[in-house]
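This is the structure, below, for whatever I ask next.
With one protein chain withheld, the remaining protein chains of the complex are depicted in position.
For chain A:
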């Protein structure tokens, strides 16, 4: 996920060039122009009636001139976007061991359920009396999330993990303000944290104080205590952490944080390791976001949409943002107002409407399918698979904190590449030629040249065995000095290494017409 320090321009290439064809196509791999090159200004793939003549009421602000948008007929659009899809690697293509991202199988039942008209075709502002099933679904999802985490309440509306972090940190800020402790302006963040943690804290005016990890990759309670003082509002800690380890001193850390009058925000990105095995609420967590697009299988969709509900402790629950669900004598309803009401003192609102309903349906479909037994098994299999990879590679690759059992992801560093002239990036690119999506590289920052592998529970033993064999073959090739295999990789993908430096130095962020726009014909 992090790309700091990695090479950004292709190295000297001496590898095999792609076979020449007249079209530049390579059988199933078709070269495809941009929409703006293949579409035409006067083509549309949507048949619409022409309205009868009428007098417009646009207040004289009618759009003048051509917009410049090309259109495609339906067959052209199908072919264009299907060809583009064939240049992508998804979970359904093969093993996608992207550490910290939990690329597990996306059940198609969930897609079918999310498209039911009673979920997909309802408006967030139609009367609540007309959507009791939607509210019941949100309540059911809330119940499952609260039960799984051992927390007191959940704010469903955050739209993704980072938005969930914002929600949790705003609740903390509101709770501190309610206590009159405005002076607490510092948030502790370990070096191994996701970049979103410090970015979130800074976004709402906190300053970030770094906490070093110990030699074993864990955050020490002593180090946290040393960093705690009356200025500290909260700690943001990922557990299991980004090194794939369960923070051994988490209970002591939580106690120290609470004793100092601060709150414990837990980054829940790695919750998939412990569902049914341990509950954040029992560990002293005050707020934790849950990436429904990681742990609960809603598709990543090439970068979103996600959903990041936040579970809250009793101390923070009153500050949950609007809207929130309320069940009382009048039944179940969504309170959409941010005004203080009884025990509820919402800190405000994070987004228009009610959050990612489409993701709630998918996540609940996953939960109902698995049940308590299936989710426990899923976490166990996820951890088993990661350790199986660790055991299969630990003699050839190096681990920054020694060979110890991991949770659902295993972290290697680049010490085993020392003196070979090859980097973590080269290994990742060689994996592409072997038919794999690479692991997360150069993150976490606490490991040099990190390779973070998260297989998830979705992989079969056969799949893992082949991956391990592939990684071993690569490692042996490194030892044998077969540099070319790595430096010229990937050779077989739709594109070879990209010139990222050029992209950043001379940014071209949109297509521009080379000739004047066609005259507006309307």
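The working rule: a residue touches a chain if its C-beta (ideal position, glycine included) is under 8 Å from a C-beta of that chain, and two chains touch if they have at least 3 such contacts; residues count from 1.
Rule of thumb we're sticking to: contacts and distances are computed from a predicted model.
K.L.:
Choose one: "Putative spermidine/putrescine transport system permease protein", "Probable glycine dehydrogenase (decarboxylating) subunit 1", "Oxidoreductase probably involved in sulfite reduction" or "ABC transporter substrate-binding protein". The correct choice is the protein name in UniProt for the chain not shown.
P.N.:
From the listed options "Putative spermidine/putrescine transport system permease protein", "Probable glycine dehydrogenase (decarboxylating) subunit 1", "Oxidoreductase probably involved in sulfite reduction" or "ABC transporter substrate-binding protein", the omitted chain resolves to "Probable glycine dehydrogenase (decarboxylating) subunit 1".
K.L.:
With the missing chain put back, one of A:155, A:175, A:221 or A:283 would touch it. Which one?
P.N.:
Checking each option in A:155, A:175, A:221 or A:283, the one touching the absent chain turns out to be A:283.
K.L.:
Would you mind spotting which of A:42, A:328, A:343 or A:395 touches the chain that isn't drawn?
P.N.:
Per the contact definition at the top, the residue touching the missing chain is A:42.
K.L.:
Given the contact definition stated above, which residue among A:120, A:178 or A:415 touches the chain not shown here?
P.N.:
Touching the chain that is not displayed is residue A:120.
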